[in-house]
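This report refers to the structure that appears directly beneath it.
For this depiction, one protein chain was excluded, whereas all remaining protein chains were kept in their positions.
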């Protein structure tokens, strides 16, 4: 027997799984799950309905689920345990590439004073240009990229030190 | 280095594979093979062409290959070795189910004298009825199935002993 | 209107697709074999029918009626095959207070009796093949044989769809075959009545799609040609029929209309004719249901035939007039079957290990196949229909050829290469293939030599790699990891 706390679309579901029953938020549900292939496709039967879902595990406790063309994330926690892992602490002043792409322009230099919302870097990915802006006012403490270079997702672009 | 004798579509190809070259029937070919997924899809590049093939190994030396919508079998033998395995010897008088299906009718009884080409069993599979006939004249030595029963592919239906 | 689809496979999915477009909830039924089938996954809900054997599931009237009641369905669509031409089933659906999406039970009864249908057709003036519209009695073959010209066809009164037809070339053969035909008919249709029909040599099979409201309005939606048959099963169908004159077509439509009016026909139906080489038509039978080949009519008329059926059932009226039905371009369907062309096209079984469907302009795919699906011998061997539309016949043929070449099905052999061979043959290209065409059709071997050599290279490389893996790696557990691993990828790319 195990209780799982599952977070889907900002809602919490308590799912209780035993060998012969599944309960959601205390209410028994008539459900069964069949893996349809080795690629992560599952069929959930509940009462008279059958719903296909494609599930990819992301790490130990997250699942990316595709259902009816919609992609949702499900976070699963063992309900009895209180071991919330802290999200990685990212330095708030670090401007990170939100996707891989080409740095079109670096608009600031190290040491430069910038205002909150001021564009620091122009990144282009898949035909789309986007301006990455300063999260707060402060000073540019580091510029890690140059124009016309390619960056990966998550790369540090510019570091801003708050005032 | 290894030479493979490959039988495809009633033709024999001698394929010589070394670390840096592939020769077919003595002539070098400019070919490379890329597996495209884990389901058996491959891409053969030869000169400027790329051809997709779906390959399923059947046992140790046979491959079912789907290419351009056509299904062909390839038999591979290590060329230097002469270890042809004998085909399974099937009793010539055994009437075997060529496919799974329903026995619609057994037309003979044990001990009955039958002529070559005489229908012995009517089998139905996927909407199609077929008459299975005696391979030669002789006597029915055994009837292994009854009407309205399901048989698997390869099941012995009737045994005929030659005159 | 909640619709239970009393069928399986591609036609069940096809009906459910239109249900979804209309906002009608759909209910799937399934046997053990079809527990995970696409229709089950597609439907809004599903009900278990019974064991795999069709007689205990899809042919089990009580089970289907129970499922329909249980699900609260308001209407039942029978698809084709199974219970679609079963009068008792249609009646049971209506008696349970649901709508049967198809003709009235009495129409099904009448069209199911091929002799009765011929009699009515004759009465209303349709051209019918000569010969008595009478059942033959096996006890008096000599008498019966009087006036029979050989070869002659022996058909089951309750048959149809090309099933159980025998050809007798002499009186002696006829006597033998009548007995065998009765036996088969009893087993297959529960009625051993058979009749004789003259063989029309080199006939073409032409059929007219009709749609009636059951209150006197009858529409015809053009004709289809289905002459490309193997073992009397249609393989390639098209709309319109090539080479018919305008007057021939109107003659056909008039005949179909007359018969449908005499039956006060409701829902979809097909009136089948033979066309002899002299250009004469003969009525054969009426199929009181949707046909496998209905998509070609949909593509040239732009009308969703299932939608027309469903809306008629829901609202009791048709949404078209004859003037609104316009034919546009050409459509051809090819049936993809799980068959082994090397073994006399025997149905085969296996798992679909790889699947890529054709796409792009003018191509429609109707299938309930998926990667990982098991092809069993429990039901028929149709695994997909590929339908191509083109602005003219030549364009449609080329598109169909293109699409068949794109269709990748791994795991079971199919008839795709055979279909391609037929499509590129001279007789098909000029539109002159008749129903005997495939009897002695020979594939033209077509530049496959280069492909054979490529296959040999691939097989040798894979064998080489397996051997190497066996030598280098752990000696056991090799099979599952055959096709994977970075080492393999690098090695093979390295060449």
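Going in written order, the chains are labelled A, B and C, and every chain counts its residues from 1.
Here is the rule we go by: a residue touches a chain if its C-beta (ideal position, glycine included) is under 8 Å from a C-beta of that chain, and two chains touch if they have at least 3 such contacts.
From a predicted model like this one, the values you see are computed outputs, not experimental measurements.
The chain not shown here makes contact, within the complete complex, with A, B, C.
Of the options C:181, C:313 or C:363, the residue whose C-beta touches the omitted chain is C:363. Contacts to the hidden chain, counted on chain C, fall at residues 13-14, 17-18, 20-22, 42, 295, 298, 302-304, 328-329, 356-357, 359-367, 370, 389, 391, 395, 398-399, 401-402, 405-406.
Residues of chain A that touch the chain left out of the display are 2, 4, 6, 8-9, 11, 13, 15, 17, 20-22, 24, 29, 31-35, 37-42, 44, 46, 51-57, 61, 63-72, 74, 76, 78, 98-101, 104-105, 122, 125-129, 150, 153.
Against the chain not shown here, chain B presents residues 34, 36-37, 39, 43, 47-52.
The rule we apply is simple: only the chains that are shown with their structure count from here on.
If you average the Cα atoms of chain A and of chain C, the two centres end up 48 Å apart. Within chain C, residues 371 each touch two or more of the remaining chains. The multi-chain contact residues of chain B, meaning those touching 2 or more other chains, do not exist; every residue touches at most one other chain.
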